[in-house]
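What follows is a structure written as structure tokens; I'll ask about it next.
All protein chains but one are shown in place.
Residue numbering begins at 1 within each chain, and the chains themselves are lettered A and B in the order written.
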Amino acid sequence: MSAQISSQLLNVACGLFLLTAVGVLWRRQVSALITLLTVQGVALAAIAVILAEQHRSAEAATIAIGVGLLKAVVIPWMLRRVHQQLPDARETRPLVNVSTSLLAAAGLTLLAYSAARPLVALAPTASAKATPVGIAVILIGFFLAATRQRAISQIIGLLLVDNGIAAVAFLATGGVPLIVELGVSVDLALAVLVLQILTSHLHTAFGPTDLDELRELHD
Amino acid sequence: MTTTTFALYAPAAAPFFAALLALVLPWRPAAWAGMLAALSILASGVVLAVWVSADGALSAGPLRADALTVWMLLVIGAVAAIAAAATISYLRHETTTATRRATRRYLVLAQLFVACMSLAVLANNLGLLWVAVEATTIVTAFLVGHKRDRPSIEAAWKYVVLCSVGIAIAFLGTVCVYAASVAAGGHGITALDWTHLTATASSLNPDLIRLAAGLILLGFGTKAGLAPMHSWLPDAHSQAPAPVSALMSGVLLSVAMYAILRYRTITDTAIGPGYTRTLLLIAGLASLAVAAVLLIAQRDYKRLLAYSSIEHMGLVALGVAIGTKLAIAAALLHILGHGLAKAAAFAGAGQILRLTGSSHIDAIRGLTARAPALAGTYGIGVIALLGLPPFSLFASELGLARAGVTAGYGWAIAAAFTLILLAFIAIARHTTAMILGAPVPNPSPQSMTPDRVTTVMPLILALAVTAAIGITLGPLHHVLDAATAIAGGR
């Protein structure tokens, strides 16, 4: 693969990655959100594979395949199980209306662009230049987790944050070492599992998993 | 396997095996296995302390121990032992045939929790440190939600979401450090080794390290309960079973603080101490302010202890911010003293909760009349936490004040101690109301439980140790000195 095509493919994967994050803010239906997250997982894996090919690193390729399996197969499957358990939570409930959130997403991307300058300045390669995309997805994830009411939206926000961080790791450094990535992935999968179980506990204790109801504890 | 390797792996492996045992054994031997695991952490800590004072540092595979690690291991071991003792008395009253599965889950997760914390302080690789700290969030989620009622599930949810977000930020910081290290010539897994990073710190890109330092402070600061990222802490600490609260408050917060200390040695060389100092000063004073304000009107004694943890973590952050030799030593000593005293206080609070069935301060009056031994122990625990002599928190707070004034941060110390005075008054007033005063006319039926001295013996022992450390450090003196030097105290 020529260098130009590979860097162009990388750019397309990054664009798709960002687009899915915006899509998550846009759509209300939880099933659509899970689909978008799956696509984002695929885009992330694509970024990892392209970078592994560029660096000609077998370790990076292994990580890429593992990350792809986790983010595009395992986690969406777990989320679908949560979704099936809680049929009443079909639509998310935004605190901030969708139009405003989308404009906020654009603003957050601007912020990400300025925040990522040290990372870009360190190694001005094509992939490092794309790191603001990862940071933008992180910020969008935070925004989502902060402004959505349903428990499952918060899980999705958390996953966006995590995908964004993984993207930054790949783009800025070509991926963290295998052992660390392994630990991170296992931790993430377990965290989603924990949240999945907690969601069903929340459901039995509070009824519909509307986080507005969480008012037992305060000062 | 050499003895060095054995001593390095034992602190993480012992609780791990105890967790495996808890899967198969009945609860009583399993709980005792937990106690054994805690004691073996303590023993490894002592053995490593001797070796480290001779050799400087030991390493085996991904694990490494220096004086700072040893200090933290001693804290973990001591607090885990108190928590294990509290677990035995907690489970004696909680376990029925119906809750056997829940009990098993509790024992397994509590041991894994201790194992993760030991791993975190032993990891030489900062990536591994992150993985271990994140793992503590996962294993404690169900411990916080152990009771399965509405408040505890709510607390568990908030805890997992907030801490996962916080720790994700810390991972972003780790990635930035890794990027800087790779750019400076680091390679593969060694690029994230603390030893490698401290050796090459001066060649790391300063802009990137500044970004990383901010993210790391925000991330691990969330886990350490520093304001303004503290909001999960009172909920989780008040809802978790008392032994778990003891572990979380006594060591988990300190382990997060330890991570900040490790990173600070790198950032100090790369960008100078000014940036992290400012951030830590702000976070420390904010934590003190939040704790003092919310302590005044507090109505729940477990939340009272939780806010006191925020206050103490604020003090430790202040010590780390000032960063002189005396200040770091005081902060490390404060970590130990706070761990012991807070664990004892939480364990006592758990027994009060069982005795009275209520966690409201108003519902508990005249505890001395009903359970003199428990009331006395709890009272002494709170006195230790208030920083009165002879307990070691008095010594560390005094050291901190002196260090701050000498280093030219008199204003920060003045503000901090004004806030501490407020917290002091609030805690003292609430606790006096609980312990002294006329008893409530209609005690709840649970008060039939006899008030036995044996259940408070471990707590009395812990408080005695805190007092002893306050008077003289003895052999610990060398460890504390060496740990201070490693943590960058100048």
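Criterion: a contact is a pair of C-beta atoms (placed from the backbone, for glycine too) under 8 Å apart; a residue touches a chain by one contact, two chains touch by 3 or more.
The rule is simple: contacts and distances are computed from a predicted model.
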item	value
Among "Formate hydrogenlyase HycD", "Hydantoinase", "Molybdenum transport system permease" or "Malonate decarboxylase acyl carrier protein", the UniProt name of the subunit that does not appear here	"Formate hydrogenlyase HycD"
Interface partners of the hidden chain - shown chains only, full complex considered	A
Omitted-chain contact residue, chosen from A:Asn11, A:Ser57 or A:Gln149	A:Asn11
Of A:Val22, A:Val67 or A:Leu122, the one touching the omitted chain in the full complex	A:Val22
Residues in chain A touching the chain absent from view	5, 8, 11-12, 14-16, 18-19, 22, 26, 97-100, 102-103, 105-106, 109-110, 113, 129-130, 132-133
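Here, only the chains that are shown with their structure count from here on.
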item	value
Centroid spacing, where centroids are CA-atom means, of chain A and chain B in whole angstrom	31
Touching residues on chain A, where the partner in the complex is chain B	115, 117-119, 121-123, 138, 142, 145, 151, 154, 158, 161-162, 165, 168-169, 172-174, 176-180, 183-184, 186-187, 190-191, 194-195, 197-198, 201-202, 205-206, 211, 214, 216-217, 219
Of all residues in chain B, those that touch chain A in their complex	62, 125, 127-128, 130-131, 134-135, 137-138, 141-142, 145, 148-151, 153-158, 160-161, 164-165, 168, 171-172, 174-176, 178-180, 182-183, 188-189, 191-192, 205, 207-208, 210-211, 234-235, 238-239, 294, 297-298, 303
